[in-house]
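Have a look at this one before I ask anything.
For this view, one protein chain was removed and the others were kept in their places.
Let's turn to chain A:
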Amino acid sequence: MFEARLAQGTLLKKVLEAIKDLLNEATWDCNENGMSLQAMDSSHVSLVSLTLNAEGFEPYRCDRNCSLGINLASMSKIFKCASNEDSITIKAGDEGDTITYVFESPNGDKVSDYEMKLMDIETDHLGIPDTTYSCVVKLPAAEFQRICRDLSQIGESVTICCTKDGVRFSASGDLGSGNIKLAQNANVDKEDEAVTIEMQEACTLTFALRYLNFFCKATPLSPQVTLSMSNEVPLVVEYKIGEMGHVRYYLAPKIEDEADS
């Protein structure tokens, strides 16, 4: 028996919006510590890793570990039927092949439940090594979204160059080129609007904007986004999910000479 109730159901709605365009389907792994999900997009260029801690749910019950294979587009469709104020309960029996979502209005007057079929999904679980990144940039999530969107007008990929002075995003294409430079500004009164850079050594990496735009769907989850980078390793884009977890996106860098090898 698995049961998890989240009073702030809108958080789950946002989580679904953050991953459903990148992943068609995914396996939710549930255990006593919480729910997690790891999946690659269909082209195997990016990886999504999502964690929701049991403490965030009230109540949370997981009698035995289970893997729930879920079509995320369908789940998102159903979650659209929940109001933002509703609480969301996820239930799955031990033997069943379905999952049930219950949406309750704050005063308990309206209760809706939806049942959905589970799927068998064959997935590879990737080992993500602990890495100390050369550059860790924190910036407002909306700012990052804006940068990715704007540079998508210019080219297909963005080069992120991080130095101690600031971080520069550049793109070039048929119509010309564009650069956006953000300086560090940790001194602003509003924490959410700060741009901070922790740097061991400078790095320059190139990424496909198409994927970054998918990652930016998580913007409503968190005021700040963290970009962790080292040369030649995947970029990590992390959004905190309130106090209860995080969603991390990993994106393999573009490699110039790969076509020759």
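In this section, a contact is a pair of C-beta atoms (placed from the backbone, for glycine too) under 8 Å apart; a residue touches a chain by one contact, two chains touch by 3 or more; residues count from 1.
Here, contacts and distances are computed from a predicted model.
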item: Protein name, per the UniProt record, of whichever chain is missing from view ("N-terminal E2 ubiquitin-conjugating enzyme", "Checkpoint protein", "Chromosome disjunction protein 3" or "DNA polymerase delta subunit 4"); value: "DNA polymerase delta subunit 4"
item: Sole contact to the chain not displayed, among A:Q8, A:N31, A:N53 or A:T123; value: A:T123
item: Footprint left on chain A by the chain that the document does not show; value: 27, 40, 43-47, 66-69, 92, 94-97, 117-129, 208, 233-234, 250-256, 258-259
